[in-house]
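Here is subunit A:
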Amino acid sequence: MAESAAVEFRIDRRSGVATYLQIVQQTKQALRLGVLEPGDRLPTAREVVEATAINPNTVLKAYRELEREGLVEARRGLGTFVRRTLGSAAVTTDPPLRAELSEWTRRARAAGLDRDDVSALFTDVLNSTFKGDQHS
Partner candidate 1 sequence: MSVLTPAPARDSLRGPARVVLRQHRLLLRIAGGLALATLIGLVALALRSSHVAEVFEASGCPVDGSDGNRPCMQTARNYLDSMSFYRSIFQGVAAFLTVLPALFSAFVAGPLIAREFETGTFRLSWTQSVSPTRWLTAKLAVPTVLVLAGTAVLASALRWTSSRTANPYPAEWHSWPLFATTGTVPFASLLSGLCLGTLAGLLIRRTVPALAVSAFATGAVITASAYFRRELWPTRTITGRSLDVRSNIWWVESGPVNSSGERLPPDLCSPAGSHGEWLRCMADHDVTSQYLDYHPASHFWPIQLVETGILLALAALALALAFRVLRRRTG
Partner candidate 2 sequence: MTGAAIEANGLGMTYGRKRGWALRDCSFRLPTGRICALVGPNGAGKSTLLSLAAGLLRPAEGSVRVLGSTPAEARPRIAYVSQDKPLYPQLTVADTLWAGAQLNPASWDRAAADRIAGVLPQDAKVRTLSGGQRTRLALALALGKRPELMLLDEPMADLDPLARHQLMGVLMAEAAEHGTTIVMSSHILTELEGACDYLLLVDGGRVRLGGESDDIVAAHSVLTGQARDLAPHTVVESRTTGRQLTALVRREGPVDDTAWDVKEPSLEELLLAHLRSPEAPALLTPSAHAREEVATA
């Protein structure tokens, strides 16, 4: 066995999001946050299904998707490894963007919006900005 995997997936059956998409999204999230770095090994299908009791083909489908996007690569007999990070530069190493968002959030609060209002507004803008970019 190689060293232990760098992430662990949590599957929410009631989220309404397809299971394989949950794995894809959680992997990307980990890449963005720098939890996963190039060279890291993703857990094997066996490890994932043993912990989550989901179908092995679902894991393989998610990994194929990640592979198709060039984020990971399968090395025969060794496992699936991270090839590159994903916008982590913007998330963790771009203070200006973060600062702008913080500033905007503070203004929203001052304008009398509560947490849910801010979140709804943000999601709405997010959705209209990225419309059409979703997975089909």
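Here is the rule we use: contacts are C-beta pairs under 8 Å (C-beta built on N, C-alpha and C of every residue); 3 or more make two chains touch, one makes a residue touch a chain; residues count from 1.
Candidates were picked such that all candidates are chains of the complex that A comes from, given by their letters.
In this text the structure is predicted, and so the values were computed from the model without any measurement.
Chemist: Number, please: which of 1 or 2 touches subunit A in the complex?
Modeler: 2
Chemist: Please give the residue numbers of subunit A that touch candidate 2 in the complex, ascending.
Modeler: Touching candidate 2 from subunit A are residues 11, 13, 19, 44-47, 49-59.
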